[in-house]
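Please see the structure below; I have some questions.
Missing here: one protein chain of the complex. Every other protein chain is in place.
Here is chain A:
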Amino acid sequence: MAAKAMAGALGRAMLQRGWSLVSTRESGSSLRTQHVLYRAMGIGGIPTDEEQATGIEKMIMQAMKTGKDPFNMLKPKEYAGTKDDPHIVPSVTNKRLVGCVCEEDNTAVIWFWLHEGDAQRCPSCGAHYQLVPHHH
């Protein structure tokens, strides 16, 4: 049963990340197969990023695992832009330049500085933007 569960993508992903399947049988009971964490060096011999990544590559990898994107590598999330659901703008300092494309395909981008504190509104379309500073 466990073996069937591990045959899928999750099983492969776990095996890639240093988990290994170990079967044990205690006297009198049936076979028990469970996952044990080994370093990939122990099974295949090639390390994984999990084990060996270093520096800023590692920092980014670990941040992305928790859903964070400290260097804005991904597309910004979509928000309604209303007072209750403002556009969240992450920043490394207490202000950041925002360029608002008020309507799709607008060629005139509305640029303004977004400061720490209360949400500000785009001077053209009124969409709400909220700065969220976070320091490394």
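To be clear about the criterion, a residue touches a chain if its C-beta (ideal position, glycine included) is under 8 Å from a C-beta of that chain, and two chains touch if they have at least 3 such contacts; residues count from 1.
As a working rule, contacts and distances are computed from a predicted model.
**Student:** Have a look at "ALA-interacting subunit", "Cytochrome c oxidase subunit 3", "dolichyl-diphosphooligosaccharide--protein glycotransferase" or "Amidohydrolase-related domain-containing protein" and point out the UniProt protein name belonging to the hidden chain.
**Tutor:** So the chain that does not appear here would be "Cytochrome c oxidase subunit 3", according to UniProt.
**Student:** Taking the entire complex into account, which one of A:57, A:85 or A:116 touches the absent chain?
**Tutor:** Result: among the candidates, A:57 touches the missing chain.
**Student:** Using the touch definition from the top, which of A:45, A:67 or A:99 touches the missing chain?
**Tutor:** For the chain that is not drawn, the touching residue is A:45.
**Student:** Touching the missing chain, which residues of chain A?
**Tutor:** 16, 40, 43-49, 51-60, 71, 73, 92, 136
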